[in-house]
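Excluded from the complex is one protein chain; the other protein chains are retained at their positions.
Should a chain be cited, it is by its letter among A and B, assigned in written order, with residues numbered from 1 in that chain.
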Amino acid sequence: MERPVIEFQKVDMSFGPKVVLDQVSFSVARGETLAVIGPSGTGKSTVLKILIGLLKPLGGHVLIQGQPVENDTEAQWNQLRQHMGMVFQYSALFDFLDVGENVAFGLRQHTSMSEDAIQKRVKELLEAVGLAGNEHVYPAQLSGGMQKRVGLARALALQPDIILYDEPTAGLDPIMATNISQLILDTKKKLGITGVLVTHDMASAFLCADRILMLSHGHIAFSGTVEEARHTREPLVRAFLRSDILEDKE
Amino acid sequence: MKADEVKVGAVTLGGIVILALMLTFLGVFSFAGRTYKLNVMFDDVNGLKVGNEVRFAGVPVGKVDDIIVDGSKVKVVMKMDEKQKIPRNSQFAIGMDGVMGTKFVTIAPPKIATGLVFKAGETITGQQAGGIDKLMDSSGRVLDKLEVVVDAFSNVFGDKKVQKSMREGFVQTGEVAKNMNDFTKALATMAQQNQGDIHTMVGQMKEMSIHMNSIMDKADANGATGQNVAAMAANMADASKKIQNTAEALQNVVTDPQTQQDLKETIHHAKSTTVKADKILGVVTDAQVQADVLYNDKKGKWRTDMGVKLPLKEDSYAYLGVSDIGDRDKVDFHYNKKLNKYIWGRAGVMEGEFGVGADWVLSPKFKLFTDFYDFDDAKLKVGAEWAFSPNLSLIGESMDVLDHGSDTAYLGIRARF
Partner (left out) sequence: MGYRELCRWVGRNLVDLCARTGRVVKLFLETCAVARAADRQEVLRQMAKLGADSLPIVSMTILCTGMVMSVQTAKEFVRFGAADSVGGIVAIAMGRELAPILTGVVVAGRIGAAIAAEIGTMKVTEQIDALRVMAVSPIRYLVAPRLLAIVLMMPILVIYANLVGDVGGWFVAENYAGISSHMFLESVRGFIEPWDIIGGLIKGAFFGAIIAIIGCHKGLTAKQGAEGVGLATTKSVVLSIILIFIANYFLSVILYVHGG
C-alpha cells in the first residue's frame, strides 16, 4: 500500500503547562481529506501549524511524503511549503496588496512565469472561486466570505499537493458557509489534492471530508470515516452532532 | 511605483546636490586646479591642521594642504590661489582667531615692496607662533639675563689681576676657578629658566635682523611694539658693548700660547664646572631617533622606516615618524603607554591610517609587536624584535597577515641613536 502523504507519530505539544497534543498519531492518504474537529482550544489549529512548520512539536515524528520533517530548517521547510497551501481562519490576505496581487504572490515569488501568464492564471483562479473581475479590489473592501475565497485562490495558485484549511467556515452565515464547503469539495474532486480541514462546523466536515478525527483535551476521542461518525456512540461526537453546544464564541 | 521612483530620485538628487554645494562652500573643491604650492618651515605649528586657511593681510588666499615633520622643523605645504601672488619679504606666522581659536597661516605684507613675488614650490622660513610682540617680550627678558652673564664673564677676564695671574700661570689659584664657577652657575640658571626663550631667540634672530627695518617702521603705528623695540635696542647696544669689552679682554689673554694651555687645564680641573655643563646639556630633550632598514626577499624590495621617540613620562612616549621612506612615505604618529610589566599599548596613526597596537615584552632582549590599522582594509601587522645591544636589533615583520595573497614579510635591522 502507498505510504500516507501526512503522518503524525505520537506527537506531543504543549504551551507552558498546558498540554495541547498528547501522543497524537494519525495519517492522511493521498487525495484524502481529513476533518479535525473538536471543542475550541483543543489543539486543532496547532495540528495545522505543526504540519506546515510554523510550530515545532516537542516530541514524536511528523512525516510528509514519508520524510520526517520535525527537525527541518526554515530553508528546508520553504522547499516543502512550495508544494503546500493554507487557508487561514481570518484569511490573512496581505492588506497592502490588491486581490490580484494576493493571488499572484506565490507565482511572483517562486516562479519565473511571464506577467501575462501570471495574469491569466490569476483570472482562472478567481473565476474558480467565483470572484472574476475583482483583481483590483483591496481585501479590506471585501466581505468575510469573499476574503476566504480569495484566500483559497491564493492557496491554490502554486498547484499544491497538500492543502490545509483553518476554520474556513467560521464566522460566515450558513449560506456562505455551505458555499465555501462546496468550493473545498470541488477543489478536492477536480484537483485530487490531499487536505486537512480543521473546523467545528459539523455540516462542513460531513460535506467535505472522507474521514473525521475528533480531538479532546489533547487526545484523539474518535477517528473514523464520515459514515462511522454519523453512527458512533462516542458521546462527544454525539454531542457535536446534536448541536454546537460545546462551541463557544471563538 | 512610477511616482515613488520620481519622488525618491528627486529627494536623493536634491540631497546630493545640497551636500556637494555645502562641501564646495566649505572650500573642499575650491581653487581646484588653478593653484600653486608654497612651503613654510615652522618650529612649532601650534595645532595648525590640514585644511586651515592661509590669509594674506587677512584675505583668504589658500589652504593648508599638508603638514610634514621635516627634521627638527615642521614643513607646512600651502595650496595657494593662482591669482594671488605673495610679495617677497612677507612674513609667515601662525595666527588664531575667534573664541574657538581656529588656526590659520597669516602672511604679513612687507612694508617696502620690492615687486618680486614668491615662485611656486619655494620654501620660506616662518615666524614663531605667538607673533612679533611676544618675541619682543621674551627677547628683552633674555637680554636682561644675558647682561648678567656678560658681567660675570667680564669679571673673569676683564680683571687685570686675573689676566696677569693667568699669564703668569697661576692656574690652580682659586681666583679663576671661583669666578669661572660663578659664571657657569649664572649660565646654567639662565639656560634652565629661559630654555624655551633661547630656542625661540635662536630661531628668530636671523629673521629679526632681516626684518628689523620693517619692524621699526611698524613701531610708529604700534606703541607697545615701539617701546619693546626701543628697550631691546638699548639693551642690545649695552650688551654688545660689554661683549666687545669682554672679547677684547679675552683676546689679550688667549693670544698668549701659555695662557691657552693653562686655560684648558683650568677648565679641565674645575670639576664643578663640568657638572654644571652637563646640567645645561641635560635640559635639552632626550629624544631618540629610531631607524629600520628592512628587506623583503620575495619581492626583492627594500624599505626604510624612520622616526623619533619622544619620552613623555617614564611609562609613556610619543612616536613620530615616516614609514617606507621614498616609496609611500606614510606617517606614523602614535602614543605609547606601558600597561603593565609586559605590555605596551599604543594608538594613533599607523602607516597613515588610524590604528591600535601593542608590544609584548617577553624578555629585556626580545619582544613581539602587533598593530591593527586601516579599519577599511583591516591591516594586521605582526613582528618580533631581538636586541643585540641597546642600540641595535634584528627585526622581522609581516605587514599584512590577513591578506595571505601578498608577500609582506620583511627582515632587517633597527638602529637607535
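FYI, a residue touches a chain if its C-beta (ideal position, glycine included) is under 8 Å from a C-beta of that chain, and two chains touch if they have at least 3 such contacts.
The model shown is predicted, which means the values in this text are computed figures rather than measured ones.
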Hidden-chain contact residue, picked from the options A:9, A:27, A:65 or A:82: A:82
In chain A, positions touching the absent partner: 49, 52-54, 74, 77-79, 81-82, 84-86, 88-90, 92-96, 105-106, 109-110, 154
Residues from chain B at the interface with the omitted partner, ascending: 1, 3-5, 7-8, 10-12, 14-16, 18-19, 22-23, 25-28, 49, 51, 53, 97-100, 102, 347, 354
